[in-house]
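Sharing a structure here in structure tokens format.
For this depiction, one protein chain was excluded, whereas all remaining protein chains were kept in their positions.
Moving on to chain A:
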Amino acid sequence: MSARKRKERARSASRRRKGHYKKLLWFRQPFPDNYTDEKTFLDHLQRNPRFRPYEFWSLMASLTVIVQHVASVVIFCCSFVAIFQERVSPVSVVGWASFCSFLAWVLWDYWMGLEEAEVAPDTGKEADGKEGASGGSPIPPPEQGGLDPTTPQTDRGRPGYALGASASSLASDSSNTSKAGVPTMTPGSTTTEDLLPYEEPASSLSPRNQQRLATVKSALLIYAALLGLSPILKSLTRSTTSDSIWAFSTWLLCMNVAFFDYSSGPGAHLPASISTNSALMASTVLASRLPSTTHVFSLSLFSIEVFGLFPIFRRQLRAKSPYGHLALTVVLVTTAGGSLFVVLTGGGRVAYIAGVILGSLFTFIAMGVCSWWLIGLQKYKNEIYGPWDPARPIIRPRWD
């Protein structure tokens, strides 16, 4: 015992004098095992490596996305209350909304045209050759041409396809946005050849018009389906008290706001579909409180426009024109504030104007406070990275 101790002591004494400490394990260092070298200890530690201080105005600009969505939810609720209290005719609400949707779609179509003109010089050549070879058979729509690896930025254009497709998919509660997101999983894997089998061989319409026709078709389909479903929806929750319905739909709408996909990039996943589904469910149970089939039909259609189609349009607008985005934000916030006041106070024009002013002011202040708060919280950020983190493998994308 004592001999070993002595030996140990002698060794550790001699250790201290010679040699530099190295972070290696394969040879016996002249230091005890619990020696900590102040020079090399934690020398690969990185704190907040990707730290990027937020800027106030860019945060404010990003917040508008959330504000827009909350405002549209508020507008929907106000419309429901107004319809429920029979202050507004449901047909006028859904009529105006449908008119706006139509305008949005026209704008959309115009953007698609622009995009097509943009894409054609780049990728059209190859497709043109194919068109000539196959005797004037229509090439795939240019929106799908956006899948071409050379123009990944035209992914934005695909929601145009989604707008048409979503109209048919929403009724079955499937997520429109996730549908748009699927092709982005395999960028480049879908070339023009792959798409050829899916086209209709004998069609005299141009691809744009085909697309339009498909959109109109699915719109009509939804219209008809809702018309058929409305009587059933009307009696859906007759045995439930209104209180439960209010609580239930409140929670569902909160879920919608919480899980909504606020990101700007294309492609959305599970949370977005949770969000859309919960909103549609909320609107369905709300609609079942209304007195007549027309009411139910109108509210359901309105909710599909607000929660299904409007977010896609907003996303596109944000990508296309920042000023349009800003203008839409202002319009939505003022409308939401005004209608909220009207609904709450039961007043008329004065209440509306007061609501516009107070609502805008409140929104702006809340946005400012939240931005400052987030900037203030940044100093607590403490991300630790080091050699112990699993490496992120860098693998070349494949084009096979």
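Basically, contacts are C-beta pairs under 8 Å (C-beta built on N, C-alpha and C of every residue); 3 or more make two chains touch, one makes a residue touch a chain; residues count from 1.
Everything that follows uses one rule, which is that contacts and distances are computed from a predicted model.
Student: Would you mind picking the UniProt name of the chain not drawn here, from "Ribosomal RNA-processing protein 42", "Mitochondrial import inner membrane translocase subunit", "Phosphatidylinositol N-acetylglucosaminyltransferase GPI3 subunit" or "Putative exosome complex component RRP41"?
Tutor: Choosing among "Ribosomal RNA-processing protein 42", "Mitochondrial import inner membrane translocase subunit", "Phosphatidylinositol N-acetylglucosaminyltransferase GPI3 subunit" or "Putative exosome complex component RRP41", the correct UniProt name is "Phosphatidylinositol N-acetylglucosaminyltransferase GPI3 subunit".
Student: What residue numbers in chain A mark contact with the hidden partner chain?
Tutor: Interface residues of chain A facing the absent chain: 1, 3-5, 8-9, 12, 16, 23-28, 31-36, 38, 41-42, 44-45, 383-384, 386-396, 400.
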